[in-house]
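Down below is the structure, laid out as structure tokens.
Removed: one protein chain of the complex. Kept in place: all other protein chains.
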Amino acid sequence: MTAPRSWWKVRPGQLSASVALLPLAMIVLVAYAGTVLWSLRVSLTDARTFPSDVYVGLAQYERLFHNERWLLSLNNLALYGLLFIGLCMVVGLLLAVFIDQKVRGEGLLRTVFLYPYAMSFVATGLVWQWLLNPELGLQNAVQTLGFDGVQIDWIVDQDKVMYTIVLATVWQASGFVMALLLAGLRSIDAQIWNAARIDGIPTWQVYVFIVLPMLGESIATVFVLLLTATVKLFDAVVSMTQGGPGNASEVPAKFIMDHLFGRANLALASAGSVVLLLSFLALVAPLFYARSRYQKRVGHP
Amino acid sequence: MAGIKIHDLHISYGKTTVIESLDLEVLDGEFLVLLGPSGCGKSTLLHGIAGLQEVSAGTITIGGVDMTHADPTDRQIGMVFQSYALYPTMTVERNMSFSLRVKGFSRQEIARRVDRAAQMLQLTELLQRKPAQLSGGQRQRVAIGRALVRDAGVFLFDEPLSNLDAQLRTELRRELKLLHKRLGTTMVYVTHDQVEAMTLASRIVVMRAGHIEQIGTPGAVYARPNNLFVASFLGAPAMNMLHGTLVAAQDSTMALALQGGNIGLAGYAFLDAPQAACEVVLGLRPESLHLDPAGPFEGTVVLVEPMGNHSVLWFDWAGQHLSCLLPGGVAPALDSALRFAIDTTQISLFDRHTERRL
Partner (left out) sequence: MNSRLSVARWGIYCFLLGAALFFLLPAYVMLVTSLKSMDEIRLGHLFALPAELTIEPWRSAWSSACTGLNCEGIRGGFWNSVGIVIPSTVVPILLGALNGYALSFWRPRGSQALFAVLMAGAFIPAQVMMYPLIQILAVLGIFGSLAGIVLVHTIFSMPVMTLLFRNYYLSIPTELFHAARIDGGGFLRIFFELVLPMSVPIVTVAAIMQITGVWNDYILGLVFAGREHLPMTVQLNNIINTTTGTRLYNVNMAATILTSLVPLAVYFASGRWFVRGITAGALKG
């Protein structure tokens, strides 16, 4: 007869493992779960400079969605997200596919495309701020070349300033997308290429009908990462335009930070951050669900 | 349906020459196996025939047309790779029809060809499945189906069974042989496994270091190997090798002087006139050693390996270990003495220095 397993009697190794994971468990509980719950709680109060115990229900959320700046920031982020993710994907994919064609100087090219990713968003924002300087930057340089009518003053144009941020961050992140997709491309069984050659499939069709579908997982991963970067957009805006001109390039992350500190409205800021979190999860969760279903169906190991 | 003629072929990667001055003719409708150890150039040769590997010199003719530098698609060939290389995101039907769609065939024609191939390969129920949902054998058939729909004249196989476990391997081997019987297409098959070569081939090409060592039917290559390399490569357990010297016997025939005694060579068919005092290697297949209580030689049992339907007996004779076959169930005691005789019509003699058959 075997001895009954008492739940408190674990082997010494397993105990050590559990103890080793305690710091992580604390971090997850307190720093992750705890802060989310706290922010949620604060968003339901009327806290201003300091936390408060007065509950006001969903009043802050109502105020939030009547706040012009907040609505503008959401608008900006949506526009930014579409352009940023779309352009990064396209540019990154094109770069990866072209480099995959056994070009000479591949190592050098890859280094050139990826170095911007090693720079901080702040540095990127500052460089592009200078480049797009209306008086002394690109606009001036192009005009002195003789193209008088050309206007590249987007950075001071309320309707066009978001495009400048898109430009700067796409410049920074496309190399990253390229690196990931290239790794995916290279992991494809070389014999598939041989089989396609023997079948007589032209190269571009191999990419479109065979390779790209096989890259589905990599592309999904890249999409999630780009989406995460979109939601986090803060550094580049602060350094490049400070949210301006006026509030034209306001984004949710900056709105929240401003209200947490400068404008001393904790509850409103917390409501904003909860909304940001929920919308992000709403966008990402279906993807993960779809991916786990796909993996089960195809019999992923 | 096509034959292949290869003449004076040279293939090299940069400074390394992989294949040199190779001549080979693949007869229409035969199952030719390229057999050899890794690095002998068999895969390179296959890839050269397929057009996936550049040829430095020489000619390759397929179906009477010079295809030495032609694109793989123009060669009317099909190829089955080690990993089968099926397009993972497409169904079986789309895998097979892809090349036809690219070439612009009409939908009726595509459907007709795919259905015909599916019937021949028993894939009709599997047409809507994806490769990940198929068994190893089914995947092999889809890979063949891809070539079948294009009416390929030659099918090339690059070690398609190497990744599989033993049981699946024997099963698919038989399927392949039946398929060849049914289709009758020319097939060129690369492997390092001599059992696969023996069971599948109509002719075997044994290769080493970029050269052809011997071409012949399995029976011929097995019974009369041209040199030591071929002799030791085919057959399991491996051929027994003994060193000896030729001596002239009284009745003007040759005899072989071995450590354990002399053997008369009257029954042996020499290729050229034998020279006395020539140093030779005697090749003895385990099945040509017969246990005979009245036999001229005596040895001591060292090891018995029961294989079920037969046993391999290892014994010591004059300091050397030899193997012979016994029917299953018979197992002499270890260290017991046994007597045996050698059937000289079944032996092979090789010059010890040139390694060629005498």
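Each chain carries a letter (A and B) given by its place in the written order, and its residues are counted from 1.
FYI, contacts are C-beta pairs under 8 Å (C-beta built on N, C-alpha and C of every residue); 3 or more make two chains touch, one makes a residue touch a chain.
None of the values given here were measured: they were computed from a predicted structure.
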_Could you tell me which displayed chains border the chain that was left out of the figure?_
A
*Looking at the whole complex, which of A:L44, A:I198 or A:V274 touches the chain that is not displayed?*
A:V274
_Which residue of A:V150, A:A183 or A:A290 touches the chain not shown here_ = A:A183
*So which of A:L58, A:L82, A:A118 or A:V150 would be touching the chain we can't see?*
A:A118
*For the chain left off this view, which of A:L94, A:V208 or A:A290 is in contact with it?*
A:L94
*asked:* Which parts of subunit A face the unshown chain closely enough to count as touching?
replied: 10, 12-14, 16-18, 20-21, 23-25, 27-28, 30-36, 38-39, 42, 51, 91, 94-95, 98-99, 101-103, 109-123, 126-131, 133, 135-138, 140-141, 144, 171, 175-176, 179-180, 183, 221-222, 224-225, 228, 231-232, 234-235, 238-239, 242, 252-253, 256-257, 260-261, 266, 269-270, 272-274, 276-277, 280-281, 284
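Convention: only the chains that are shown with their structure count from here on.
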*Inside the complex, what are the residues of subunit B that reach subunit A?*
50-52, 71-73, 77-79, 81-83, 85-90, 98-99, 102-103, 130, 132-133, 143, 146-147, 150
*Taking the complex as given, what residues does subunit A use to touch subunit B?*
189, 191-192, 194-202, 205, 209-210, 213-214, 216, 298-299
